[in-house]
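Every protein chain of the complex appears in place save one, which is left out.
Chain lettering (A, B and C) follows the sequence in which the chains are written, and residue indices restart at 1 in each chain.
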Amino acid sequence: MAERRFAEGDFEARVRASFARQKAMETIGAKLTVVTPGVVEIEMPHAERFTQQHGFLHAGVISMALDSACGYAAYSLMPADAGVLTIEFKVNLLAPGRGERFLFRGTVTKPGRTIIVADGQAYAYDGEAKLIATMTGTMMSVVGRRGIEG
Amino acid sequence: MAERRFAEGDFEARVRASFARQKAMETIGAKLTVVTPGVVEIEMPHAERFTQQHGFLHAGVISMALDSACGYAAYSLMPADAGVLTIEFKVNLLAPGRGERFLFRGTVTKPGRTIIVADGQAYAYDGEAKLIATMTGTMMSVVGRRGIEG
Amino acid sequence: MAERRFAEGDFEARVRASFARQKAMETIGAKLTVVTPGVVEIEMPHAERFTQQHGFLHAGVISMALDSACGYAAYSLMPADAGVLTIEFKVNLLAPGRGERFLFRGTVTKPGRTIIVADGQAYAYDGEAKLIATMTGTMMSVVGRRGIEG
Partner (left out) sequence: MAERRFAEGDFEARVRASFARQKAMETIGAKLTVVTPGVVEIEMPHAERFTQQHGFLHAGVISMALDSACGYAAYSLMPADAGVLTIEFKVNLLAPGRGERFLFRGTVTKPGRTIIVADGQAYAYDGEAKLIATMTGTMMSVVGRRGIEG
């Protein structure tokens, strides 16, 4: 697998523009806080309307933010004309999603030309930070497919 | 692993009551349509506010509904005093989340006493049904832990 | 993702030739029993030298045979000049690997042009068959990469 370990030119602008098009991120109140080559962080406050039956943040919302963090970490290392697709991910839920705020970090583990693997961590803040979930995601760089830009 | 292949008494009422407490399900517009022992189905319409950057349903929302379908499939076979926790899941995204409506089915593959494994499928409807994602999830039956009822 | 749902000409011969080059399969005593378009089965006897600490078949051997079954199920649907690579897989261990013989089945769930997703089941036979493990694997079709033929 030919590797890309560098980010192209305006990678941060491209990541931010694509994130801004994710209506789901706005809906859950998530903000893009850190964008560096291969590492992206997203933060969101607790949201009562996204809880599961025990009152914790739903695992699906944790997955949504982790998937975006991992996907944009991968996208930050892709060529300027590529789009990013998530092929698959796995999430381990380590502790209840209980806290005032949550931080989601995605980091590229393997920057391939076509396939990029990223790992993510989710933290709940409630005075102190607690690791609540981890993700491993496999992303694909797609060039020249209509409807898959950014 | 001692196995449980039957559902206790009012399993459907317990599943429906717990689902009703998941604010995240109401927020994404999901309805519980089928509850049989070991199989649960959830449906939701397309929701513009939960799209990703290409306008498809966000993988995290697909995961959210699949996690609930798999979790409640597991819960339907648990003792009446147990609560259900998701330990981990993996999602493969097979096709874009594009459609008017979506159906999520969770089915128990291995009903253990403590650990229950469930598999899920997500379909998009747009005239015809299309398989858009699969999940394998590992659920845990928890008895006597405060805050984890239902 | 452009889809391929058919197998090319001599797919069975290609699968059998590639399997024969897997020294690991011979070493664990595995035989290729079924090769149809998108479905492959492998069988092996219990092997004392591949047990874990409790005397059951090691989860890694179960994964090895499931990976080959899923990989060749995918390969059976690839163009004649492609090679198959496993990108990732997940295995759930449902019951101890205890039996006289084991059967591993791989079935293609999503036949994409580049990415193929396959699901696998492992059964132990000991008088009756018992499902002991499941796999979901993501495979990649690789054309024109030196050293990755078959």
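By our rule, contacts are C-beta pairs under 8 Å (C-beta built on N, C-alpha and C of every residue); 3 or more make two chains touch, one makes a residue touch a chain.
Please read all numbers here as calculations on a predicted model, not as lab measurements.
Interface note for the absent chain: among B:E43, B:D67, B:E88 or B:D119, the touching residue is B:E88. Here the missing chain is touched by one residue of C:A13, C:A80, C:L131 or C:I148, and it is C:I148.
Per the touch definition above, the residue from C:G38, C:G83 or C:G112 contacting the chain not shown is C:G83.
Within the entire complex, the positions of chain C that touch the omitted partner chain are 18-19, 21-24, 26-27, 48-55, 58-61, 63-68, 83, 85-93, 96, 147-150.
Listed for chain B, the residues touching the missing chain in the whole complex are 87-88, 90, 114-115, 117, 136, 138, 140. Annotation for chain A: contacts to the undisplayed chain at residues 1, 90, 92, 94-95, 109-110, 117, 119, 131, 134, 136, 138.
Basically, only the chains that are shown with their structure count from here on.
Seen as a C-alpha superposition, chain A sits on chain B after a turn of 180°, to the nearest 5. Judged by shared residue numbers over all numbers used at their interface, chain B and chain C contact each other through mostly the same positions, with over half in common. Remark: chain A and chain C have CA centroids separated by 31 Å (rounded to whole angstrom).
Averaged Cα coordinates give chain A a centre that lies 22 Å from the centre of chain B. The centroid of the Cα atoms in chain B and the matching centroid in chain C are 28 Å apart.
Multi-chain contact residues of chain A (touching two or more other chains) are listed as 87-88, 90.
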